[in-house]
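The complex is shown incomplete by one protein chain, all other protein chains being positioned as in the whole.
First chain written, first letter: the chains are A, B and C, and each begins at residue 1.
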Amino acid sequence: MQVQDFKSVVDKYRIVFFDAFGVLKSYNGLLPGIEKTFAYLADQGKEYYIVTNDASRSPKQLAESYHKMGLYAIDQDRIVSSGMLAKEYLDLKVNEGIVAYLGTQNSAHYIDSSGLHTLPVSAINQQNMHNVSALVLLDDEGYNWFDDLNKTVNILRKKTIPAIVANTDNIYPLSGSNEVSIAIGGIATMIESIVGKRFLRFGKPDSQIFMFAYDLIRERMSVSKREILMVGDTLHTDIIGGNKFGLDTVLVLSGNTLPDDAETRIRSTGILPTYVCESAVV
Amino acid sequence: MQVQDFKSVVDKYRIVFFDAFGVLKSYNGLLPGIEKTFAYLADQGKEYYIVTNDASRSPKQLAESYHKMGLYAIDQDRIVSSGMLAKEYLDLKVNEGIVAYLGTQNSAHYIDSSGLHTLPVSAINQQNMHNVSALVLLDDEGYNWFDDLNKTVNILRKKTIPAIVANTDNIYPLSGSNEVSIAIGGIATMIESIVGKRFLRFGKPDSQIFMFAYDLIRERMSVSKREILMVGDTLHTDIIGGNKFGLDTVLVLSGNTLPDDAETRIRSTGILPTYVCESAVV
Amino acid sequence: MQVQDFKSVVDKYRIVFFDAFGVLKSYNGLLPGIEKTFAYLADQGKEYYIVTNDASRSPKQLAESYHKMGLYAIDQDRIVSSGMLAKEYLDLKVNEGIVAYLGTQNSAHYIDSSGLHTLPVSAINQQNMHNVSALVLLDDEGYNWFDDLNKTVNILRKKTIPAIVANTDNIYPLSGSNEVSIAIGGIATMIESIVGKRFLRFGKPDSQIFMFAYDLIRERMSVSKREILMVGDTLHTDIIGGNKFGLDTVLVLSGNTLPDDAETRIRSTGILPTYVCESAVV
Partner (left out) sequence: MQVQDFKSVVDKYRIVFFDAFGVLKSYNGLLPGIEKTFAYLADQGKEYYIVTNDASRSPKQLAESYHKMGLYAIDQDRIVSSGMLAKEYLDLKVNEGIVAYLGTQNSAHYIDSSGLHTLPVSAINQQNMHNVSALVLLDDEGYNWFDDLNKTVNILRKKTIPAIVANTDNIYPLSGSNEVSIAIGGIATMIESIVGKRFLRFGKPDSQIFMFAYDLIRERMSVSKREILMVGDTLHTDIIGGNKFGLDTVLVLSGNTLPDDAETRIRSTGILPTYVCESAVV
């Protein structure tokens, strides 16, 4: 496995897609020096998008969080999140009734704005149950697991409605430690297997999120997939998803995949990045 | 599918193994008339055992719960529970250190009596973590899911210790309703898939629990598997497990498998009971 | 479950995507009367595409097979196949070396035209093994299963190369009977689980094939996903895939899903078509 210089890799492409966690952000804030990368991209006239499995906040709020950390290059028009796909699905396919959700009020606020009536699973009862037309799994926080996961199982046993998973990740790292938390994607897998129904899952590695970003860039310019580079720290989401969509891919060693493990993991999974770089810092 | 008379089926065997929930007990207490079955068995000189996926209480406490409901035929020596297998594993294989558990104090009390030091997952901390030598998933109650399931994931990521699931059921029915609760087996599947490690699972359909009952009966008399009948309400645990162990099996339609669904389910799963009966009441 | 008239459903949309097998073709040739549907679509000025999991032949050959059966409305520009996606992947991502394949010469001929050197798995040996840069699973016919499936396992154990599945179906119906054959997607699942590596799977329900068709139509006209109807006979591919892509969907009862089973299957899988129609004949 040859580790290459990120700048020399980026030089071969017109457009760069970045994963967020483990690539731009570390557990303790921005990855040191990452602002140089965006200065370089601006200088070279290259386009970029953030392609992230995140349904906890709106793209606007996500952009603001980068600005607070001092990275102003990332505005909301450059963010594509799995939450946006869940929102598009609800806009297109769910036209009436209550959308029950597992997550924080904040995460629901974003999908709420599409005009649907959202209610936390905890607020579903015998009276309004008949009106529930979809169930969305947004976030692992904002509710009582024992009460609301059991309630979710019972809602899905009784009603034949679409169940949407807005972030397919199983775990996420906690700040300032090597501890992790169970993410909503892990919870979704448990409930799916218990009720025996198929959920709709949005986010990498599924190609729909890449297509969403690809459509955004094509609105501005004519572009071939050959001109796009996907940068990520996770083989099972960023790299296999980018590959399958037809993009060249960079595995960076600043996040989930440790330098010592990278070669073994590539060989054992058969998921092959086009390049391996230490980080996305130029 | 021919539904047969339970008495005429039982008459062909010397020994009967009964599942508990859905066979002897319904959501609202004892299955009406089930005491006649045990009177008949006593009268005919037939032996019987209760073979149950339950790790929430000791066999003694389980027996007492039958006595309270008025069924005195079931004493603790006739109960084989998945909790007993977990306990035997700990007795044989875990010789020192702390056994961390998810469950009620009551469930832990039973495995505790084997001389090991048990602590709830919530009581594991930086100081005693190095001493944890096994983790047992006993029950879905008795702890805070958000805090303790996340903690369990982190313990199992850090430590290479056996993780024991003392009840493989995914759900259990709630009293007096057609609602269900997520059982510890469902939680175990989620945590197993998140940490990527293999757990040790005790209970039907695994043959070890049948062997445990078979050994008990062989201590008293010489018996062939041909003389034993397994009675259960669930194809995926009682029936396939009994079949594989070499026993003849009865599917009763008083619990998980509804009369209208039985034939479809048998055909779609390929799990074939030797007989189908309405209930275990003679 | 309400069964609706296909014509009245189609009238609400500008563009129709059709699955092929079980929708346009039955086991014995064209679905009787299906030509009327295409006459109606032409008359009404509606656009249509065939979206099919098929990698056994090129779109040109697929179109010719419809012409031979007397359906001239389907030309190659209106066919989107999973084989096309596999071909696009190879074009974009595999630039040199040998592409080993499982399938007929005919299926390989199509991907071959992209300039890559294709060789059947049976022709891979000690001398050319180092040159193999990808492996494609195209078809269940054209090779000796015992020899070549074993060889495929050994190639993938030794080489870290992308393995591409060009048709995700597990089985396909045989002509003139209710017998089925194992399809290449079923074989792929076995080999993937044996070698423990992740394969790249193209075809419904994955959204990439819908996006391919959507891109074709957008080249000709401005269109919203709301104006497109997906018609299919299989819940797990056509319906869930169409739904997730944001399209309205029709389940037709002329193929894999039998009229008697439809309601049960919808309820048990939670995969909800927008409409159910007897067939796609107007």
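Everything that follows uses one rule, which is that a contact is a pair of C-beta atoms (placed from the backbone, for glycine too) under 8 Å apart; a residue touches a chain by one contact, two chains touch by 3 or more.
Keep in mind the model is a prediction, meaning the values are calculated, not measured.
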Whole complex considered, the hidden chain contacts B, C
Among B:30, B:119 or B:211, choose the residue that contacts the chain missing from this document, as touch is defined above. B:211
Which of C:30, C:73, C:92 or C:171 touches the missing chain? It is C:171
Considering the complete complex, of C:36, C:60 or C:157, the missing chain is touched by C:157
Taking the full complex into account, what residues of chain C touch the chain not shown? 140, 144-146, 149-150, 153-154, 157, 170-171, 179-182, 186-187, 189-190, 193-194
Can you list, in ascending order, the chain B residues touching the missing chain? 88-89, 92-93, 156, 160-163, 195-200, 202, 206-208, 211, 225-226, 236, 240, 243-248, 266-272
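Here, only the chains that are shown with their structure count from here on.
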Based on which chains touch which, is the overall arrangement a line, ring, star, complete graph, or other? line
Determine which two chains are connected by the greatest number of contacting C-beta pairs. A-C
Taking each chain's centre as the average of its Cα atoms, which chain lies closest to the overall Cα centroid? A
Greatest separation from chain C - chain, by CA centre: B
So chain A and chain C: same face meeting same face, with over half the numbers shared, or different? same
Degree value of the rotation bringing chain B onto chain C, based on Cα positions, nearest 5: 180
So what's the Cα centroid distance for chain A and chain B, whole Å? 40
Averaged-CA centre spacing for the pair chain C and chain B, given as whole angstrom: 44
Could you work out how far the Cα centre of chain A sits from that of chain C, in whole Å? 28
Can you list the chain B residues in contact with two or more other chains? none
